[in-house]
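A single protein chain has been omitted; all remaining protein chains appear in their positions.
Presenting chain A:
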Amino acid sequence: MVSSSTARRAVTHAPWSQVTWRNTVFVASGVPLQLAGWAVVALPWVVWSPSDVMLILLWLALPVVAIAVLASPLASAHRERCWAVLGVDVPPLPRDENASPWDVLRDLRSPELWRLIRYHLVVGPLIALAGLTTVAAWLGGLVLTTVGAYAWALPADSPLSLTGHAIRVGALTACGVVVLFVTPYLAAGVARWDVATVRSLLGPDVTKELRKRVEDLAEKRADVVDAADLERRRIERDLHDGVQQRLVSLAMNLGLARETLRDLPPEALQVIVEAHEESKEILTDLRNFIRGLHPAVLEDRGLDAALSGIAARVPLPVRLEVDVARRASSTVEAVAYFVVSEALTNVVKHAGATSVDVAVLRRGDVLHVTITDDGKGGASFEAGTGLRGLARRVNSVDGTFRITSPEGGPTTITVELPCAL
């Protein structure tokens, strides 16, 4: 049984279908353009072959210059052809507005120049050959198919005369029909080859475009990460200048009330005492929260100095080893700081550990951050701990995040961060 897609292909590639004729027109229209390169190179030699060395050199140089000048209009013509006949849009080469056609020649190693030369002198002519074959196939098929129509006019002793060789004429007609039905596939194939070549050799260099895109994206991401970092600093500053100062002031006033209003009824004094204690607890909570955001000392003195503050807050023995001879970028420092801060918070909350080791070491251009605790292990991304957020923050600066935490411990978090973004 013939599948429906094969049937559809047969209909699309019928000799009378629109697609077929479009492909044929496309392939045929390419031939003069594809041969233009060799025509330019060969022209001087056809007209006159010089014997003088200087003239030979001139005859060699002229076509190169001509191709360089013609390359751009030829490429545009190919693009127009793709668009007008097939409706295929080939993006133009990114072009410097001020560049002259001569600029292509300036750098002989430029991949652009060699792609152009490959098209105009090597691949283009081959496609032209295929295009000519297609045209010839159409003509040949037509001549063979219609052989019956003019065979009567041939003399009786000709090998194709109808009177003597009806079977031969019939066979040739059949061959012609086969050729006519095969040629659409040839036309389609050549058209596809043509378009693909125009795209790859005359369009923008895909590798280069991708590289540029990757650079753009990396730059944009760095901007986003920096903006987030800046925002964290702004929040820290706002809280420090606003809420924190007012809370200190409130706690101080309550403390003053507690110490001076001795002759209040005990109930009233109790209320003041409770309010005072509460305000101090809030202050501690707020300080711990803000300290985790982005401490000023990190900016000012670097990771080593900043980590003392969070390590000392942990109610467990912490061994802290920091060896960062040259400082990393401030964004990377902020991420490393955040990693240690969050990891220590996790250890205190979930691990049930008796001690923690923190190591922050710079080796070459990589910052290695390792946090090991001797707790009960079993930490996972699913457990709802801050691990996912940690990994995300590390990824945002192209770092790697690993955690090993077998049931029963120990848990080790290993983070590697590139020092410069």
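By our rule, contacts are C-beta pairs under 8 Å (C-beta built on N, C-alpha and C of every residue); 3 or more make two chains touch, one makes a residue touch a chain; residues count from 1.
To be clear about the criterion, contacts and distances are computed from a predicted model.
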Among "ABC transporter permease", "Transglutaminase-like putative cysteine protease", "DNA-binding response regulator" or "Heme exporter protein D", UniProt-listed name of the chain not shown: "DNA-binding response regulator"
Candidates A:241, A:274 or A:365 - the one touching the absent chain: A:241
Option from A:165, A:280 or A:388 whose C-beta touches the chain left out: A:280
Identified contact with the non-displayed chain, of A:14, A:154 or A:297: A:297
Footprint left on chain A by the chain that the document does not show: 237, 240-241, 244-246, 248-249, 251-256, 258-260, 276, 279-280, 283-284, 287, 290-291, 295-297, 299-301, 305-306, 308-309, 311-313, 318-320
